[in-house]
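Removed: one protein chain of the complex. Kept in place: all other protein chains.
Residue numbering begins at 1 within each chain, and the chains themselves are lettered A, B and C in the order written.
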Amino acid sequence: MAHVHGAAEHYTSTGIHPSKLLMWLFLGSDCFFFGSLIATYQAYRGQSLTGPHPHEIFNIPYTSISAFVLLMSSLTMALAVNSIRLGNMPATRIWLLLTAMLGSIFVGGQVFEFTTFVHKGLTLEVNLFGTTFFVLTGFHGTHVTVGILILLSLLFASLLGRLTPRQALTVEVAGLYWHFVDIVWVVIFTVVYLLPY
Amino acid sequence: MARTEHKKKPDPPAEVGSELHDLTVTYIQVAVVLAVVTLLEVATYYVALARGLTISVLLVLSAIKFALVVLYFMHLKFDNRILAFVFSGPLLMMIAVGIAIMALFGTLLYPGPIW
Amino acid sequence: MATLGRAVGVTPRPSFWAYLWSWITTVDHKRIGIMYGVTTFAYLIIGGLEALLIRLQLSRPENTFLDPETYNQIFTTHGLTMIFLVVMGFNGTLFNLVVPLQIGARDVAYPRLNAFSYWMFLFGSLVLNLGWLWGHAPDVGWFGYAPLTEVNINPGLGPDFYVMGLQALGISSVAAGLNFVATVINHRAPGMSLFRMPVFTWMAFITSFLMIFALPVLAIALIEVMFDRLFGTNFFNPAAGANPILWQHLFWIFGHPEVYILVLPAMGVISEVLPVFSRKPLFGYPFIVFSGIFIALLSYGVWAHHMFATGLGPVANTVFGITTMLIGIPTGVKIFNWLATLWRGELKLKTPMLFALAFIAVFTVGGISGVMHATVPSDYQQTDTYFVVAHFHYVVAGIVFAIFAGIYYWWPKYTNRLLDEGLGKLHFWLFFLGFNLTFGPMHLLGLWGMPRRQYTYPAGLGWDFWNAFESASAFLMALGTLVFVINAVKSLRSGAPAGNDPWDGRTLEWMIPSPPPAYNFAEIPAVSHRDEFWARKYGAHGERAQAPAASRRPLSGHNPGDGDGYASDNPGHGDGHGTHIHLPNPSYYPLIVAFGIALGMFGAVMLRPVEVGGLGPLGWALVGLGALITVFGSYGWSFEPAG
Partner (left out) sequence: MIPTLIVAAIVVPSVPAIFSFAHPPDEAGALRVEVVGHQWWWEFRYPNIAPGRTITVANDLRIPVGRTVIAQLTSADVIHSFWVPKLSGKVDVIPGRQVNQIWFNAREPGEYYGWCAEFCGVQHAQMRFRVTAVSPAEFEAWVRARLSPPPEPKEGLARQGFELFGSRGCGGCHTIEGTPYQGKVGPNLTNIGERPTVGAGILPNDPDGQGLFRWIKDPQAVKPLTKMPTLGLSDDDVRAIVAYLKTLR
């Protein structure tokens, strides 16, 4: 239901466009979603009885690069929103494409990272760390993939000419979702990877 | 839940065509700051300071990144304050609940449950 | 359905299918509200029957009326049905039927999202109850404590239906919450500042916030159980060092805001009914609103009072004991304000008023018994006994009283028919007596140490008489509900015509004709007072109704005959002077997306191995199909012209 359509402009008693309000509310509720996942991870931090422990598994340089990639995709997303507001459609399409590509690089990197972890013996079932880690990062990855789908459908819509500067708000709302997914990764990256065990 | 008490001045109308100023420069500056902070974070990871210090530095850095993205990229700084309440309210509440869970499970920065 | 539809002014179509299609694709908040109401009432009957079965099994010691497995399934589904499907269902009903009218809006902010919420609610309730067909309805208690839902302890399909059903209902509630917050923030009539809104809308507003922010925590807890059962993770697997108490924490972080989601709308109904029937403005409006906000904020800080006995240690117990006490204060403030509203009011004891007064009485008793086990030392004895069962039934049945008050109060607005007062009073007294005789003695049973959720109990402990007594009086409640059904059917067929304003109401919804036309307000009213309609009728400071009832035809709104109303649901040309109003197009995509998600959820249940009743790997086909339908529906939905 995060799909927003360019609703016709109609009377609102506070002037905020309902789609933007809805997205911010949805992000607030997603805060609780990821908040409780991170709380579960924190509750079980360092309490795995057996199996590979975080310091044996993590490859910090690799993950910081993928974090950097996601951060930059936030930049390209912001530029996309900026250019559609200025009415420059070709630039918008380029930035949207770039954001989608950076996003898929991030997700691809995640999948690769997970396969190396599995080879190192960290699976979903092996211990508490594996369970909480994979579910947390897995759900974040799913959110990023849904974000990429939204971006591609926006791109597709603009190619069909159905996305005009008049619907700048739709891209901005999609941008809100994308930035939110990025800052969730900012928090996960710090809490899961960087904080000492 | 966060609620406003008084009526807001209406939000600036949709930007198309009205405030035609280009934010590219600010966005790039923000991105550069974000990149630098990320590098700092990874550096702190490698410089093994005292446990408490590392944790606080890392948390502060990630909070900076969080705030930067929310305020600038997500345009919250210039938008109606209702939106700010609607997002920051649950965020703070979740942080409080998260800290409570960690305290109850004893993993709040020191090992061993408190019960 | 048809009689209800005709009474609501829906002109019957030549073919039944076109008529049905108009209900399936409706995005009008009024018809969605009616569908919510009908579904919820069906589940009230089912939940009630389950309650009677439980009482029958407990009527005699060592009873073998139900075997333990069936008993566990029945008390679990009784809990789930009553909380998630009946009370939250009635919230959905009253929100849809009342909030847009009270704030002077044409419809909710997102009509199709509103339809999606209803269909997700319907399909979620089906997934939750499908267990009965597979022989394994959820049997882990309505809060399903952790290791009990682990796959090695409970291999049946019950917990899977529990997890997937609640996920779907969670999605429906979050969608409804988002929709109503956007509606209340953005679609208020001009001039209606936040402090001129009727209190029911305030409570709906706060409840929507609570719904949006509480349900994701439940979603996470359920995802963790699902992963534990389907993919062998060890979130709650003690062997891997996990602590099953984590489920209790996550569940009750959702759980307590959830019970305030249930009670706040009921408080809203009371704050609407009392002023109208004592012909006095609500006493202390800001107090009631702020105590509602305070309750909502604090509800996230009290969850561990359900867990005093799990050994959280004296520190945590004290903290949560105190916060639980604190949350009692705003409730106390509300009750004192209601009493002050009644003070020196010209009380007209019509049925809605009777139910409202019963709510105050019953809810206060429930509140006091609640405070009793907020003190930790006494909770060590009282938790998990019938005392707690008595406490929450007093509080929850208080809500049912408020719901019936809401039904009797708003029924004329939507059916242009008055519910018969005589039958109404019979229904009230039957229900009131039956309720108190059933749950009153339960306090005693609890204090005498009868543990909770036991399918039988030994004879000779002094409990036999009271259990039999309760079981008998439970039938009085059932009788009362039956009387209501008769009353409703009679009123639909031949009730006295109600007109626009049968109770001399105070809020906007009584200004428009009943049943309200598709476009609600011919022109959106400008609001300048808190009780706008009352101010228009008797002047801003008209405490009492000086002007005789006859001369108070405020608006030119004529009392339309049966013909007016929805006429056709297509946009552009409503009836009468609603010609220029633009109504959103009906759309079937909400139904498709809801069906897709529900099918995916059902597929996830079917992932369980074949010998347990699942389909094993074949389940992935269902999950994939569900996902495909959802994606197709979502794209259709977003690219559909908004009309």
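Here, a residue touches a chain if its C-beta (ideal position, glycine included) is under 8 Å from a C-beta of that chain, and two chains touch if they have at least 3 such contacts.
Because the structure is predicted, anything quoted here is derived from the model rather than measured.
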Selected from C:A242, C:A498 or C:I524 as touching the chain missing from the view: C:A242
Chain not shown: contacting residue from C:A146, C:I223, C:A498 or C:L591: C:A146
Option from C:F116, C:W303, C:Y455 or C:Y519 whose C-beta touches the chain left out: C:Y455
Selected residue (touches chain absent from view) among C:L56, C:I293 or C:M325: C:M325
Identified contact with the non-displayed chain, of C:E69, C:E421, C:D504 or C:E640: C:E69
Interface residues of subunit C (partner: the chain not displayed): 67-69, 72, 139-141, 145-148, 153-154, 238-239, 241-245, 309-311, 313-314, 317-318, 321-322, 325-326, 328-329, 331-333, 336, 371, 374-377, 379-381, 383-385, 449, 451-458, 461
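Just so we're on the same page, only the chains that are shown with their structure count from here on.
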Approximate Å spacing (C-alpha centroids) for the pair subunit B, subunit C: 35
Multi-partner residues of subunit B (at least 2 other chains): 7, 82, 86, 90, 93, 97, 101, 105
Residues of subunit C engaged with two or more neighbouring chains: 181, 185, 212-213, 243, 246, 249, 253
Complex contacts: residues of subunit A adjacent to subunit C: 1, 3-8, 11-14, 16, 18, 21-22, 25-26, 28-30, 32-33, 36-37, 39-40, 43-44, 47-50, 124-125, 127-128, 130-132, 134-135, 139, 153, 157, 162
Contact set on subunit B toward subunit C in their complex: 1, 3-7, 82, 86, 90, 93, 96-97, 100-101, 104-105, 114-115
Subunit B residues within the subunit A interface of the complex: 7-8, 10-11, 13-17, 20, 22-24, 27-28, 30-31, 34-35, 38, 41-42, 44-46, 51, 54-55, 58-59, 61-62, 65-66, 69-70, 72-75, 79-80, 82-83, 86-87, 89-91, 93-95, 97-98, 101-102, 105, 107, 111
